[in-house]
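As you look at this complex, bear in mind that one protein chain is not there, while each of the others sits in place.
Let's turn to chain A:
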Amino acid sequence: MTNNADISQKLADAVREAAANHALLAIQGNGTKAFYTGALSGTPLDVTGHRGVVSYEPTELVITARAGTPLAEIEAALAERGQMLGFEPPYFGEAATLGGTIACGFSGPRRPYAGAARDFVLGAKIINGKGEILRFGGQVMKNVAGFDVSRLMVGAFGTLGVLLEVSLKVLPKPARELTLAFEMNAAEAVKQMNAWAAQPLPLSAACHADDTLYFRLSGTESGVRAAQAKLGGNAVENSERFWREIREHRLNFFQNGSPLWRLSIPSATPPIDLPGKWLTDWGGAQRWLKSDTPAADIRQETEEVGGHATLFRSLNQKRAPLAVLSPGLISLHRQLKLAFDPHAVLNANSG
């Protein structure tokens, strides 16, 4: 058995002390996504001891767990009751914790059809930079009391607060899943993905890799069968593994040494003319590019189609590839950071 424990007071004391001493803290889970966040300055604040499912009620479709709880433990508990996390979170390492997953806010292949990590967050308990324990949102489906601070924590990389507990809406596992494969080039695939997404089909993933379009259907037995009859294609064996490898970046595509870029763009954008290797996910809305092209060129081309590019993985890049923001947004980000962490204690990047 795991040793579940509530160490929120201890963590809050540590933050309060750091704030009083103007010291820096580096919030630490199991480090599975350190490749993305880069090195952090300051004394490590280990949150992995703050773990355990606080409550899980399948009939409410809500789970609440401490941030240090391994994601695998949460998914196993859900699977036992025929449920799942709707955003199909990438782990990027077996030891991934709930806190790290939410702080990074990454979502898997199901994202365009079911929603992103932030869409499933119902509430959060946090420690702000003053060491205060605060609760926002809750465990109910609809809640508009106060600003939506719990969603603000998703993808904030721990810079606005230490996540203590997160409440997530969960989904029933579909009765049937089926992946269909179609041979075609990227341009055709993008068109096809978007055409099908405009029709009432039980879609749950669409990606294009190695001249093949992969299309996942999720729903009832009969609904999936009817959709298959309509779409054609070849059923893919062992497709669960295929989607896991896409999600975890374990396909061959992700393996070579060139920097890996993530382009978030409007889904119907035709293939972009940049040298490198491409993999299209999220029905066209997320494109992965392995390329040695200069960052400025990639960013510019991406902005021209109304999207943004992030350097996701790179061997020689040490720190987080900060997103490029407009001056107005930068100033709002600074003010928000001050509002939550006035002494700038939490998760400062080094270098």
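Definition applied: a residue touches a chain if its C-beta (ideal position, glycine included) is under 8 Å from a C-beta of that chain, and two chains touch if they have at least 3 such contacts; residues count from 1.
In the analysis below, contacts and distances are computed from a predicted model.
Trainee: The complex lacks one chain in this depiction; which UniProt name from "Glycolate oxidase subunit GlcD", "Putative ABC transport system permease protein", "ABC transporter ATP-binding protein" or "Xanthine dehydrogenase family protein subunit M" does that chain carry?
Mentor: Of the names offered in "Glycolate oxidase subunit GlcD", "Putative ABC transport system permease protein", "ABC transporter ATP-binding protein" or "Xanthine dehydrogenase family protein subunit M", the one UniProt assigns to the missing chain is "Glycolate oxidase subunit GlcD".
Trainee: Using the definition of touch stated at the top, determine which of A:R118, A:H249 or A:H343 touches the missing chain.
Mentor: Reading the full complex, the residue touching the unseen chain is A:R118.
Trainee: Of A:L152, A:L178, A:V236 or A:I272, which residue touches the hidden chain?
Mentor: Per the contact definition at the top, the residue touching the missing chain is A:L152.
Trainee: For the chain not shown, which residue from A:D13, A:E94, A:E132 or A:E240 touches it across the whole complex?
Mentor: A:E132
Trainee: Using the touch rule from the top, list residues of chain A that touch the missing partner.
Mentor: Residues 57-62, 82, 105, 111-112, 115-116, 118-119, 128, 132, 134-136, 138-149, 151-152, 154-156, 160, 171-173, 175, 194, 197-202, 219-223, 225-227, 264-268, 282, 285-286, 306-308, 310, 323-326, 328-329, 332-333, 335-336, 338-340 of chain A touch the chain that is not shown.
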